[in-house]
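Pasting in a structure now, in structure tokens, and then I'll have a few things to ask.
All protein chains but one are shown in place.
To keep things simple, chains are lettered A, B and C as they appear, and every chain counts its residues starting from 1.
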Amino acid sequence: MDVGGSGVDRDSSLGFTFDGTDYLGLAGDTLASALLANGVDVVGASPILGRPRGVVSAGVEEAGAMVEVGAPWLDPIVPATAVELVDGLVAMGRPGVGVLPADATGAQAADHRHLHVETLVVGGGIAGLRAAREATGRVLVVDERHHVGGISPWSTEIEDLTAELVTRDETALITRATALGVYDDGYVVIYERAQPVARVHHVRAARVVLATGAHERPIAFADNDRPGVMLASAARTYVEWFGVRPGNRAVVFSNGRSGLESAMALHEAGVEIAVVLDVGPASQPHRDRLREAGVEVREGWAVAGTEGESRLSAVHVAGPGGESETFDADLLLVAGGWNPAVQLWRGINGGLRYDDATACFVPDGAGPPWLEITGAAAGEGIDPVTPYWYAPAEDLSHHYVDLQRDSTVADVLAATDRRLRSTEHVKRETYIGTAIDQGRTSGVLTAAIVNGAQGAGPGAQGPTNARPPYTPVPFSVLAGLDRGPKLLDPIRTTPIHRWHQERDAPFENVGQWKRPWYFPLGNEDLPAAVHRECLAVRNEVGVMDASTLGKIEIVGPDAARFLDRVYTDRMSTLSVGSIRYGLMLGLDGMVFDDGVVMRLAENRFLATTTTGGAARVLDHMEEWLQTEWPDLRAHCTSVTEQWSTIAMNGPASRRVLEALGTSFPVDAPSFPFMTWREGEVAGIAARVARVSFSGELAYEINVPGWYGVSTWEALMDAGAAHGITPYGTESMHVLRAEKGFVIVGQDTDGTVTPHDLGMSWLVRKDDSDFIGKRSLRRSDTIRPDRKQLVGLLPVEPDQLLPEGAQLVERDTGVIPMAMVGHVTSSYASPILGRTIALAMVESGRARHGQMLHAPLLGATIAAEVTAPIFYDAEGARRDG
Amino acid sequence: MTEPPDRYWRAAEPKAAYEVVIVGAGGHGLATAYYLAKNHGITDVCVVEKGWLGGGNMARNTTVIRSNYLWDESAAIYEHSLKLWEGLEEALEFDMQFSQRGVLNLVHDLGDRRSSMRRVNANRLNGVDAEWLDAPDVKDFCPIVNVSSDVRYPVIGGTLQRRGGIARHDKVAWGFATAADRLGVDIVEHAEVTGFTREMADGPVNGVETSLGTIRAKKVALVAAGHSSVLASMVGLRLPIQSHPLQALVSALYQPVLNTVVMSNAVHVYVSQADKGELVMGAGIDAYNSYAQRGSFHVIEHQMAAAVELFPMFAHAQVLRTWGGIVDVCPDASPIIGLTPIPGLFINCGWGTGGFKATPASGWVFAETLAAGEASDLAKPYALDRFTTGALIDEHGAAAVAH
Amino acid sequence: MADLRMQSPVADRAADVAKIAELTGGAVQIAEVAFLQQIDVRTRTPESFRLPTDPNTWHDVDGSDALWLGPDEWLLVADPAADHGATAPDAESVVDVGANRAVLDLIGPGVRDLLSKGCSLDLHAMRWRDGACAQTMLAKAPVILQQREEVTRVFVRPSFADYLVDWLLAACG
Partner (left out) sequence: MLLIPCPWCGPRDETEFRYGGQAHLAYPADPDALTDAEWADFLLMRDNPKGDWAERWMHTAGCRRWFNVVRSTVDHRISGSYPMGAQPPPEAGA
């Protein structure tokens, strides 16, 4: 960094293009300083009125010079003062409104990181560097600019502080890094504009020091938006830091000392000062220095207006006695006082108070214990000023308050005339403060005008609240790596997944899981494949990868007692080696999940859950164990992925299992339905269960995950002779629907009780309690006319009721039409050669035999209400 | 577009007593006041507001308007609301930038499609316009949506309510306030309710204590979204409500790219583009209870990731401003409207994330309820006692869409 | 029937995992550790088996790594071959979870920085050193981290293994 008082390196020039013209700038420039150096005074136009706009500031408070950056990175809309010049930069002026590219190409990539420090200092100006030097442990200093030192002229103190800090092991200093927001418990999100990959630092700091400085604010007068009108301190920054003279002949308008200092600095930098208009408190030494330097200072004089084609050419001034005069000038420097940068402070609910001496809002009271604010941001060392908000005039309609919204003093007064009294209301009426700078230069001024209009003191109402982020941040940067088909959200797969992929099975998203939907042969579509798969299961044998089913081991002396409270039926009476189907209710009595429970040993059970419900059920069990029944000695352990689960269904499944080889007999008498066996299958330790979700003879083979794929392949070989057919979730749904087995989450929706499902037989009647039992007695849950599960047979056996179709008794054609239920599941059943459906229907069980109608676009489908079972009602097939 | 009125509402001095005092000058409270005066000739009404008018959730929501709810009770009140919206600017002679640009709900998986179909069919039979769109139709209707299959949760279709849309939230509050004011309603800002007065210890409520003194009333109406529980607890009334942060954000200004309102529950995005050009987006509810009007930043990051996935061009857009509101959430995500166990005290709360679109109807039925002293037909299902009977109107349980 | 082969969760991503060394210029090297014996133990008397009782720590117990998972839960990890590895204390609950988690060993000067891109724990050398373990999140995958001298061991559910490998590739790319 050039420490010669200038932040640019005169020996390294950079080429850039603005609005199609090539220019040269210097390393260390911002686009704004480079444009000024090249004499580009009109950068863009104003958003609504299209008035010319130039650079008015040297930082993020910029409200004038808005540009689009097209290369080397893309940024649809950004202030020129916040763009660091790089070689090859391409930019164009924009009227505050960006144009989004057609797609994500070239969007800013970003890397997120978690950082832990003892002290985070936001702001690398003198105050921040001082705070960092005092801090111990891990210290991080961030500054939004591409250099430290803030807006103060380069000094040996900054140099020394920087030199000291960079040598400390545990201290890091990151520039181009903006603290977007300060959040609870010392959590600060920082956006580092690194190229080509930006960084987002998620900092957790034991202590946060805000040293965010202050922004100079303008004074409103006629045509104060003209290019060439600039904040005085900004002009000073341009000459001192960037070595650029933003004009040749300047009028300075100041209500405090700092404007006079800026005037002096510009004078010394060779800018001719036509006159200094001083409406501030008497600061004789400053005036004397200026006068000694031959600069005219007029006390009590103010700017009345400006002139110029597009850029400023003359300034009209008015004296205390009403005198008026005009000065030729191409630069008008305005110093209207300072606003501490309290945005981050307010964001975490820090308070403010109005300070009369400096006519600004400063932090008040304490924020969170870990938060401090220091330097100018805390109101320290801010120049006393004489409040001067806008130049009095008949016509205030060209006194601009918010350059980004083309809104004027007249607009604010019009709003208050219409009786809007709150600055929040005025903001919403005029849009002041809603642009990219979020009112940094317009907020306090607006509040002052509103307060004045109501005859209230300047502190009566403060400016509206700026919100995080401190400066805008691209969506793509916040998204970070969490983008695209693989990383937006995890894809969970089973050990057998690759096999399914190799068979080109389309997959269904079930929560985060990918489950094979069906296994097409050749160019089969879904119906064709499902037809074939279902018939294979009914007539021969099929296998499905059921590894995604949730599995929880419940172990401990009180495991049985615990399960009795969790399920609606009794598990403590289950004998070792046996299996029982169970329903789980929420405390509200509604069906929450279902599955089977195996008793593995006296004190050891294995419960299965739905694929989507696994985590929810484990949480549910642990919540009750830990929060309500800590006395119960039972423990839940997820073993979902310990086991690969292969469901083999179909009359030939026993022969396939025998062909595969088991260390235990698998015939029906020695291995009955709803029991499990442990032993060797194909030479490896396995647990096999006689459970069936298709109604066919079925064996559910569980092997350790790492044997999943080889066991599956062995099954395919062993079953080849029987035409063993892999099937997916769609066929599984059809097969279970033919048997009227519900799927929790499809046939139920969180408003369904076991009685509604016709599963009262699963709800024990004794007076022992289980979760949700009491809710089943509420007056609404015992209504006889609740929706109940039924079967539906469309009158036309080839008509398929859409899932989600609503049912009515008569299609009167009159809207609204009373609905009595809806279709939850609907399929063409290959084995029955007709369509079937399950539905929830008011008083459904009393309607068997009745006809209901589904009014659809263009057609109405009639269907007969039946019991929710369509195939093998007597259950003759389950033993093969 | 009508010009802004030459006068908004007065800053009224509260009288000692009114027929009705409404606590909360948000959209619902102001609409209630307006319809009390307009529909029932009750103009002896005072609306007291702790802060600035319309400064709570009214100023913080994402202004989505639709009526495509699943359950009959919901469809009835939200469709009534939409019909009122359709004539509101005329009725109030006030430009609210109401725009029926359609609300498109994206569908990403088979379960999602099933429940969406169920909703579309129910909507049609309830007289609520609703359409199912296949993925290509989604693309036609909203070209910037990414319907490619090469994303984590591909768009397989969507449901569309063409009559849905947006309005300018502040102007809605101001419109009701100005119209109510014109009809004689007193609106008192910066008057915080600190308690309620009662005839005797456990007697009927007959007024409110405020930072500006006591104001008597025959009927007191609580319409203080975000703080319903706090106010109710002042009279020992417990509500099945939890208050959570709900965050939202706007982007910088961009030339128009989004012609409708797009919502996706599966990936937690809802977005529209305001006339000024900023993208207005809502995030998910923060998990914890809070009155701080701010949430956790990871909720925003998660939403940006989803937004970029659905709208690739948004990758370049910049977050300009984020903020949070306080939503009162009921166990069934449906509101509470009507009488309370305490005579003289009426309540309208618990709208959760759905309050803005309901503003006109909420005011309409609550005014009806206040005027008659008993729940109006549309309000009946939303009585407090449904939590006892179990007759919940479970919009999230039954896979309805949020917001 | 011929013995069925065992397939470890990350086996067919071996090439990708190896690529990470290239991408990081050797700063991070990752290898899968397959088929470890893993046992989940619940007991109220950890001292009876000399299990670690300090949260987020592990130590060796008779040749097994004993990881603290919670106030009454431990994970015992042993080499596939170790015959004593599977032994468990007299406990209320002992569950075999050998196939329930995949295991990756990370080593190299870039490991902490890489992990910090997805893990919110303070992995600074002063706070995270040999003997530490923790259950936490790595990107969007639940993991157990264990520091074994220079090696950072990551336990992850097999179903998340693909995702985690993809994330690691992106994070170091």
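Here, a residue touches a chain if its C-beta (ideal position, glycine included) is under 8 Å from a C-beta of that chain, and two chains touch if they have at least 3 such contacts.
Keep in mind that this is a model prediction, so the values were computed, not measured.
Visitor: For a quick check of understanding: of B:Met58, B:Ile166, B:Val185 or B:Ile241, which residue touches the chain that isn't displayed?
Guide: The single option touching the absent chain is B:Ile241.
Visitor: So one chain is hidden, and I want to know which residue out of A:Leu587, A:Ala601 or A:Ala721 touches that hidden chain in the complete assembly.
Guide: Checking each option in A:Leu587, A:Ala601 or A:Ala721, the one touching the absent chain turns out to be A:Leu587.
Visitor: Determine which one of B:Thr43, B:Asn259 or B:Ser290 touches the chain that has been left out.
Guide: Of the listed residues, the one touching the omitted chain is B:Ser290.
Visitor: Identify the residues of chain A touching the omitted chain, counting contacts across the whole complex.
Guide: Its contact residues with the unshown chain are 183-187, 202, 204, 349, 368, 587-588, 619, 622-623, 626-628, 630, 767, 769, 773-775, 777-779.
Visitor: Tell me, which residues in chain C touch the chain that this view leaves out?
Guide: Residues of chain C in contact with the hidden chain: 55-56, 69-71, 73, 120-121, 134-137, 142.
Visitor: Footprint of the hidden chain on chain B, which residues?
Guide: Residues of chain B in contact with the hidden chain: 227, 229-230, 233, 238-243, 287-292, 296-298, 331, 387-390.
Going forward, only the chains that are shown with their structure count from here on.
Visitor: Which integer distance in Å separates the CA centroid of chain B from that of chain C?
Guide: Inter-chain centre distance comes to 48 Å.
Visitor: Using Cα averages as centroids, what's the distance between chain A and chain C in whole Å?
Guide: 30
Visitor: Using Cα averages as centroids, what's the distance between chain A and chain B in whole Å?
Guide: 22
Visitor: Going by the contact rule already set, what residues in chain A reach two or more other chains?
Guide: 482, 486, 489, 491
Visitor: By the touch rule stated above, which residues of chain C touch at least two different other chains?
Guide: none
Visitor: Across the complex, what residues on chain A touch chain C?
Guide: Residue list for chain A touching chain C: 111-116, 138, 202, 204, 481-482, 486-487, 489-495, 498, 513, 553, 555-557, 633, 635, 637-643, 660-661, 682-684, 704-711, 714, 718.
Visitor: Spell out the part of chain B that touches chain A in their complex, as residue ranges.
Guide: The touching residues are 4-11, 52-53, 55, 59, 72, 108-111, 113-122, 124-127, 150-153, 170, 174, 189, 251-255, 257, 267, 276-277, 292, 294, 296-297, 300-302, 304-309, 312-323, 386, 388-392, 394, 397-399.
Visitor: Which part of chain A faces chain B closely enough to touch in the complex?
Guide: Residues 47, 74-77, 96-104, 106-108, 181, 183-184, 187, 189, 347, 349, 418-422, 424-425, 428-429, 431, 434-436, 438, 466-469, 472-476, 478-480, 482-486, 488-489, 491, 508-510, 588-590, 745-746, 749-751, 775, 778-781, 802-806, 808, 815-817, 819, 822, 824, 854-857.
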